[in-house]
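Taking it in order: structure first as structure tokens, then the write-up.
Just one protein chain is left out here, and the rest sit where they should.
Order of writing sets the chain letters: A and B. Residues in each chain are counted from 1.
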Amino acid sequence: MATTPTSPSDAAVDYVESGSGQGPLLEVRNLKMHFPIRKGFLKRVVGHVKAVDDVSFSVERGTVFGLVGESGCGKSTTGRCVIRLLKATAGEIVYTMPDDEPVHIEALDPESLRMMRRHIQIVFQDPYASLNPRLTLKQIVGEPLVINNVSQGQDLQDQVAELLRRVGLSPEHMNRYPHAFSGGQRQRISLARALALNPRFIVADEPVSALDVSVQAQILNLIKDLREEFGLTYLFIAHNMSVIKHICDSVAVMYVGQIVEMTTTRQLFRKPLHPYTEALLEAIPVPDPRRDRHRIVLEGDVPNPADPPSGCYFHPRCAYAQDVCREETPPLAEHAPGHLARCHFAAELELKGMTI
Amino acid sequence: MADRAETILEVRNLHTHFHTESGVVRALEGVDFTLNRGQVLGVVGESGCGKSVTAQCIMNMVPSRGRIVDGSVIYHQRNGQGTEAIEITALPPKSREMRRIRGNEIAMIFQEPMTSLDPLYTVGNQLLEAINLHQDVDRTEARTLAIHSLDRVQLPEPERVFASYPHQLSGGQRQRVMIAIALSCNPTLLIADEPTTALDVTTQAQILSLMRDLQDETHMSIIFITHDLGVVAEMCDEVAVMYLGKVVEQTDIDTTFYSPRHPYTQALLRSIPRLDDDQDRRLEVIAGSVPDPSSIPSGCRFHPRCPEFLTGVCEQREPVLVQVDEGHQVRCHLYDETASSQPGTQP
Partner (left out) sequence: MSDQSLTLPSAVSEPQAGEVEINLSAGEIGQLSLWYLIWRRFLRNRLAVAATFVLLLLYLMVALAEFITPYDHLISNEDFVARAPQLPQFRDETGQFHLRPFVYGTTTELDTYNLDWVHKDDTSQMYPLKLFVKGDPYKLLGLFPSDRHLYGVDEPGTVFLLGTDRLGRDLFSRIVFGGRISLTVGLIGVSLTILFGSVMGTISGYFGGPVDTVIQRFIELLMSFPSIALWAALAAAMPADITIVTRFFLISIILSLIGWTSLARQVRAKVLAFREMEFSSAATAAGASHFRIIMVHMLPNALSHIIVIATLAIPGMILAETALSFLGLGILPPAVSWGTLLQDAQTVGVVIKKPWLMLPGAFVIVSVLSFNFLGDGIRDAVDPFAL
């Protein structure tokens, strides 16, 4: 590493970006995560759940990259593979160090992985399960600093206080336990913990999904502010299209372990190329009673990833499906500059987007 | 609709308290709303506002530690000539009369379709049980009714679903089954407590569309409890906004979204991320978070978070529900002539 971050308070200057500062910060190539299905007394492997199946994307520096999809589409699994909470079955995860040196996260040994964890951090969905109830705020937020021998004693206390202030919490509450805090406050604590090691990249796994409406806005604003303040790059995982729209620069839509469409947020909302994206946009309840309530509704359910349909995974629910969709798996192809879609008819269909 | 003006349910000044080890939790402290026959009323609010407790009170199914201390729920039942007012809150919860009302008159569906169905019995068993409880039919008739009700909620292959166990169905299918059970006895009022919160967006769209179709078909009245303003906009005719155990505003759907009066409703609408937003717009936030039910603020419960807080008034006096327009009630000192000399600062 070029430098060792010592204090989160002078975050922006800590990393000497000795490299060119160009190109993506993180590149995921052909990521696969297959969970074996075991049966019987001997626990023989009888099949695989392809939770993530050949996913590739890259995240540019200083941007927010969104992964969106319904439950079971593999978006969270992808996030966990990226920070190596799960070891991917196959594929490459390449992180660019401040000096432009590419690091293959999937191949790191435990010691280098530990060093790597300073660069990439995660914020989880559940504000209740993500904080250990037996520890005080100081212990929770300070844990990364203690583990990595960054600071101790009064120094540690000062840094935790600064981190708490950064996320809008009062440092006086440092000695309190998580049970005294509401969901939104807990998410602030999680953010403070993630920021402790002064990371450059944060995986935010549905950080606002479990929060009250009025609190969601606070946390979304905070995530945006922190990005500017610390020059952070985010991988933002969500199921809510409105949230994605609000915070992401580019988006990948996932369906049954695969990316079905990927482009800039603006482009995706304005002119979707995949019928599933169209359906997702169409399904969002819009808080405007004057909008026409009767809309096309997607039929059926998300298929079981252990036994996906033939051909295009989306064909059983697709309004535009033809014979070829049942037989041939479409490739993720570029149909417009920087706009990829996995659909045989992406070039022909006139899909409905949003007027923005 | 012909019966537009006919009231089906009145909730008046409902107060429900829970006795817990750490003291009395005042879950409901003034819930008032009226529902007209054939309409969909949305009850919106954040966690802890008491929307689910309100539903339990209407069903007269308050958990054992809770007690309705004041107010009433009046259900107007149709019979041969006209309507008969039944005060639900005056009936013993386990009485025969109350059991008849539940199911025959008022039915309920819940948020979690996984836990509302018994995993040990087939969908058919559970559906038949509901039918036999309230209708006097023989076995083949009951079976026909059951299959018909599964068909009515647009489940493909109703015969197969009838013989399935809950775990063999997807979340959306389970919620359809719950709706089929609730509707099997043709209730006139359906209470839906966050029925789509646990579902994915595309499944949620399916269920909402189904409920709209069923409402068009049967003209039943629905109380739709949710925290999602988008769902409210899609589903409801009337909206009651709740905050910390009180209804703070009730009016029709259009007014709720286009000219809300209560600062909480206004702030809530401003704080949600919207699809038609400019991406660089900062979301406006409501400061702080919903207080713990054990430490409720004095005066108006929203005052510590309220942008239009009037010093000396809001923290001292509890506002009352004021009629600001035809069919538009607001619980706020801004509109209460007696509370402040200053009229509403409405744009």
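As a convention for this text, a contact is a pair of C-beta atoms (placed from the backbone, for glycine too) under 8 Å apart; a residue touches a chain by one contact, two chains touch by 3 or more.
Every value quoted in this text rests on a predicted model; they were computed, and no experiment measured them.
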Among A:Lys75, A:Arg193, A:Lys245 or A:His339, residue touching the chain not depicted: A:Arg193
Sole residue of A:Arg114, A:Arg270 or A:Arg326 that reaches the chain not shown, by the stated touch rule: A:Arg114
Touching the absent chain when the full complex is considered, from A:Ser58, A:Ser71, A:Asn148 or A:Asn240: A:Asn148
Option touching the unshown chain, where A:Phe57, A:Phe181, A:Phe269 or A:Phe314 are the choices: A:Phe181
Those residues of subunit A which, in the complete complex, touch the missing chain: 80, 83, 85, 113-114, 117-118, 120-122, 124-126, 129-135, 143-144, 147-148, 165-170, 173, 175-177, 179-182, 185, 188, 190, 193, 196-197, 218, 221-222, 225, 288
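We adopt the following convention: only the chains that are shown with their structure count from here on.
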Rounded Å distance, subunit A centre to subunit B centre (Cα mean): 34
Partner subunit B, residues of subunit A touching it in the complex: 70-71, 182-185, 212-218, 220-221, 224, 239-243, 245-246, 265-266, 269, 279-291, 293-295, 297-299, 301-302, 354-356
Interfacial residue positions of subunit B with respect to subunit A in the complex: 46-47, 170, 172-173, 200-206, 208-209, 212, 227-234, 236, 253-254, 256-258, 267-269, 271-277, 279, 282-286, 289-290, 292
